[in-house]
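Every protein chain of the complex appears in place save one, which is left out.
Chains here go by letter, A, B and C, matching the order in which they are written, and residues are numbered from 1 within each.
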Amino acid sequence: VSEESAGSGNSGSSDGETSGSSGEGESSSGESGSDDGNTDIAVVPKLVGIPYFNASETGAEQAGEDLGVNVEYTGPTEADAAAQVKVIEDLISQGMDTIAVAPNDPASVEPVLKKAKEQGINVMDWDTPADKELVDLSVKQVDDEEFGRHMAEKLVEAMGTEDGKIAILTGGLSAANLNLWIEAAKKEFNENYPNIEIVSEKIPTEEKQQVAYQKTLDLLKSYPDLDGVLAVSTPAPLGAAQAVQEQGVQDEVSVVGSALPTDSEPFLEDGSLDTAVLWNPKKLGYLTVALGKMLAEGEMPEDGQQIENVGEITVKDDGKTVIMGPPQDFTKENASDFDF
Amino acid sequence: MNAKLSKESILGLIAIGIFVGMSLFTPRFFSSSNLSNMMFQLPEFGLIALGMMVVIITGGIDLSITYIAAFSGVGAALMMTNGFGILPAIIVGILFALACGAFNGIVVSRIGVPPILVTLGTMVLFEGVILAITSGNAISGFPDAYSLIGNGYYMGIIPLSLLILLFFIILTGILLNKSTWGRRVYMYGSNDTATLFSGVKNSKVLMKVYLYASLLAAVSAIIMTSRYNSVKVDLGSSYLLQSVAAAVLGGTNIHGGYGKVMGTIYAVLIFQFIRNGLNLMGAHSSLVDVVIGAILIVVLTFNFFSDKFSRKKAENTPEKAA
Amino acid sequence: MSEYILEMEHISKTFPGVKALDNVELKVQKGEVHALIGENGAGKSTLIKVLAGIHGADEGGKYLFEGEKADIQEPMDATLKGMSIIYQDLSLFPNLSVAENIYIGRDSKKKPWTKINWKSMKKLANKALAELDMDIDLNKKVELLSIAQQQMIEIARALAFDSKLIVMDEPTSSLSSGEVEKLYNVIDKLKERGISVIFISHKLKELFRVSDRFTVLRDGQYVGTYDVNEIDEQGLIKKMVGREVVYETNKEKAETGEKLFEISSFSKEGNFKDIDLTLHRGEILAITGLVGSGRTELAQSIFGITKNVQGEMWLKGEELKISSSEDAVKKGIAYVPEARQTQGLVLEQSVINNMTLPIIDTLRNKLKLIDRNVEKNLTDQYIKSLDVRPAIPELTADKLSGGNQQKVVIGKWLSAQPKLLIIDEPTNGIDIGAKTEIHKLLRRMVNEGIGVIMISSELPEVLSVSDRILVMSRGRIAGEMNTVDADQEEIMKLALDNEGIESGNDTKTPNGTHHQEV
Partner (left out) sequence: MKLLLKQKEFSVLAIILIITVILSFVSPVFLTVQNWLDIIEGNTVIGILAIGMTLIIITSDIDVSVAALTTAVTVSIGYLFQFLPDNWSSVVLIFLIAPLIGMLLGAFNGLLVSRIKIPAIVVTLGTLNIFSGLVLYITNGNYINSTNFPDSFLAFSNIEMAGIPILIYLFALVAFGTWFILKYTLIGRSVLAIGGNAQSSVRVGINFEKVKMFVFSYMGFLGGIAAIAQTSYTSAIDPNGLAGMELTVIAAVVLGGANIHGGRGSIPGTLLGVLLLAIMQNGMILARIDVFWQNVVTGAIIVIAVSYDEINHRRNQEKLSNIDVKEAS
């Protein structure tokens, strides 16, 4: 048990004794400030304890181990902006070199990031952008616009028709990135598939598979001629697919959404979930730490740069927005190749 | 020797103990930047916990309090993003909260529905109203001056928001202990029938309780929106159960009739020290919850045994003396 | 030895700061009715609670039941040994049916999964109720019964248990005289069966009617045990209070002044109808009647607790519009309710907080905050003038005995300096010493110009205290008379109204006995 808690403090899972850091790790993790000569990088997810952010934690820690930096991966237990700010404030007290945040609410972390900067801490965002002016680096898994449009395309492809009725499920009404994707998807429908009818406003599912399942059941009843469901947030596609699977309407209703491959597998197999679109969150965690380290060392990434274990990255014109790569599709064929 | 420490003082000692322990064993806990951190973090939660305590003293509970805060924040934010000044925005924010408080108050005091039911309903209702207004989006972009409320200092070292909290601690203390309203709140909490038969207008007392709680929620909301520079439907939602926990850890009787400002404040401090300390130690966030849950149970178990012990002693003494 | 079913000797009980029982003795013979008497706070209820295993006595006492050491740790032990206790404040379950309430407790020692046999339960309940001559739907929830009926259910439960010793702590305080008489008959039957009864009451006349022997307590100490033949009422009173107390009918005609308070055509659907009432300066007006005749509802309507009342009221010539108890207090009306523990006092709070509750707004200093000194002085003053014991203003009200609690309630209203005081069953469960004090107090108030309306079911009290009597029956005023010309039989006839035709015989008897004894 203690291994795991220490694990998030320093570089270490048990096989990480390659570098010197883990030997003194136990004692130094507490006072992990920059004084011990090691680079300290804090990675703050929106919340801890959900599969998606667990996957990125694995990646972040792997990077810490590979690159010889201390990684502190910590966040609130609820996706609550206030709680997240407190965590960041505590991290500032701990004296980090770099803090990377996936803000629950971009505006709300603004003041605290400012404070971090004032104390000479490098500030970056990952997963979800914070205030562009403020951060030194912004790591994005994909381009939001591209991602939303891509999901929309995938759905139309799965439906096999360009005019039909679809519904949209979302994790929560107030999730900024989900809203961005949904907007982009809607734009895609509007511009390129004008005959697609969205039958209801986005339906919130409380980030719970079970709720998504029930809402989808209700949707199927309420709109018997529904052709597709677009489900954003990682549990939502699973719930939607479960409903489709149970009703045996795999051939009538297509489901496309953002989900992790291992969770999606049982639904991809029988076609109740057509495509899960996401990126590799482990790589995202890895990339975040890698870039955090560069930042701490005063370097900036370049467009087209090759990052070990991640691949080629894109850097936007502003010089500080890094895109990890294109969205990745998980399908019946490839889902079993992944371990997250 | 004879002067037995009150429940609250013991809690205060525990708070100090935790503070000292954390300072000794958690590096950087006792650093100026961390101390100032904590001073900034305290007020928003402290205010909500105080509001919750006042409601609990009447034997009620306000499950809608964090949504009242969020609603109030939305009110203020809408004003500012529509070009109004800070002061009108704050006033509107407070008015929004008072409207919610009045709604709770009316249903509780006039119709007589148990508070837990009313606020269970209004919690969903207020959340719905915020969603309907904001579509779930965050509202942000406030004037720089506004951010001083939550982030600024007074005389360079004391956070302004902490002063606001102090002001409300004192105000709440005076209102509860010295004002006739406060007296009635305690009496009502112990036996509402008897207060009615003593010519107390229960509905007025209750109405003011819910208004006061919503006022505290509004102040907390102003500090939060200023600190986070934004407001969203879930502003402060994680404080809901925590504030109940703080009030009862602070000795407030969940059935009403007893509760002290300082008790609640000590409990808030304990939560703060533990949360912050464990974060600094790099403990898994989930463990913080476990520790807080455990403290709640351990402290109250301790109270139980110390009560039992002191009662035994008290029962024995007169006998021996006789 | 074996002639006693219960022997308690050298029983002491110390509460923090109070020695409630000090070396007390209580010996009850088989088949006798044994009265336990004493002033408020003398320790009667405490002794019963020791007997029942609710309180553990201090060490060193002797407690034998049927000649054997009674090792009673919890209430159930007493029940299993064959004792049933009817507590002063009843032990019923409002949410359960009559049958369940009578039956409950029989199988407390059985396995929790035992199946309840509704049939045998109802049979047993029916039998017990039949003995009491009561006809109540067994499935009715107890909360829907009147207080008197509830009291009878409690008695039925004790009967159903086939106990050897039944303790009744003030069972008659909320019974009408008809029901009291039924109870006497039951007690007589119990006696015939060889069952012992311990009977606690402040109504001396009824004690002489039912009891064989008396044990008197005073200030937690044992005074003595007397045979009914060897002592009379005055003698007992002397033993109880240590002095002589006179208690007789008011023979003087009060000089009444101008109209002080008046109500006209007061009606409240389902409670009372067309009530007209006038109170003059300098008189005490009594409202009597059977339990449930609507007196309390009337009082609470005047006091603004009951809403939606039609009719008009005037106080000192000013028409009153009262829509809440707050209005009533502001206009100078005070009401001492009948349920002291739930309506009269905030038990968990201090005497001081209780005393000043109605007037707290007037005790504010310049800063609009409560002036503690003024508050304390005022409370001390009333504690002293009413002789509240113990005289500790900071003590919480639940630590006081019934009589002293009542004094605090009265003190609370005295401090409010009302123009009109309505006092509902003022001496319910109060000992004779405190009773006369309260009566004197009422007289004093009247003399000072406060109007007093006293609601009471106790005829001797009505006759001795009031100047004029209104009799209520089924929500209406059935008659009015001056106390000097009043006659108990006449009052009972009015109170019973046409119901009296069937039950008249029953109810006249107690009054008859009263007459003989007075």
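Quick note on the criterion: a residue touches a chain if its C-beta (ideal position, glycine included) is under 8 Å from a C-beta of that chain, and two chains touch if they have at least 3 such contacts.
Since this is a predicted model, take the numbers as computed values, not measurements.
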| item | value |
| --- | --- |
| Chains in view that touch the one left out, judged over the entire complex | A, B, C |
| Residue among B:Phe19, B:Phe71, B:Phe96 or B:Phe126 that touches the chain left out of view | B:Phe126 |
| Sole contact to the chain not displayed, among C:Ile37, C:Ile85 or C:Ile287 | C:Ile85 |
| Absent-chain contact - pick from A:Ala116, A:Leu137, A:Ala176 or A:Leu238 | A:Leu238 |
| Positions on subunit A contacted by the hidden chain, ascending | 48-51, 53-54, 57, 77, 173, 200-204, 206-210, 213-215, 217-219, 221-222, 224, 235, 238, 242, 262-263, 265-266 |
| Hidden partner chain, residues of subunit B it touches | 63, 107, 111-114, 116-118, 120-129, 131-132, 135-136, 241, 244-245, 248-249, 254-255, 284, 286-294, 296-297, 300-301, 304 |
| Absent chain, residues of subunit C that touch it | 52, 54, 74-76, 79, 85, 87, 90-96, 100, 104-105, 107-116, 118, 141, 144, 269-274, 292-294, 473-476, 497 |
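The rule is short, and it goes like this: only the chains that are shown with their structure count from here on.
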| item | value |
| --- | --- |
| Whole-Å separation of chain centres (CA-atom averages), subunit A against subunit C | 72 |
| Approximate Å spacing (C-alpha centroids) for the pair subunit B, subunit C | 44 |
| Whole-Å gap separating subunit A and subunit B, where each centre is the average of the chain's CA atoms | 34 |
| Overlap residues in subunit A, where contacts from two or more other chains coincide | none |
| Set of subunit C residues in contact with two or more other chains | none |
| Interface residues, subunit A side, partner subunit B - complex | 4-6, 8-9, 29-33, 48-49, 72, 74-83, 85-87, 89-95, 105-111, 119, 172-176, 179, 204 |
| Residues of subunit B touching subunit A in the complex | 26-29, 31, 33-34, 37, 40-41, 44, 131, 134-138, 140-141, 147, 150-151, 224, 227-230, 232-239, 275-276, 279-289 |
| Complex contact set, residues of subunit B against subunit C | 174, 178-180, 183-184, 186-187, 190-191, 193-201, 204, 257-258, 311, 314-315, 318-319, 322 |
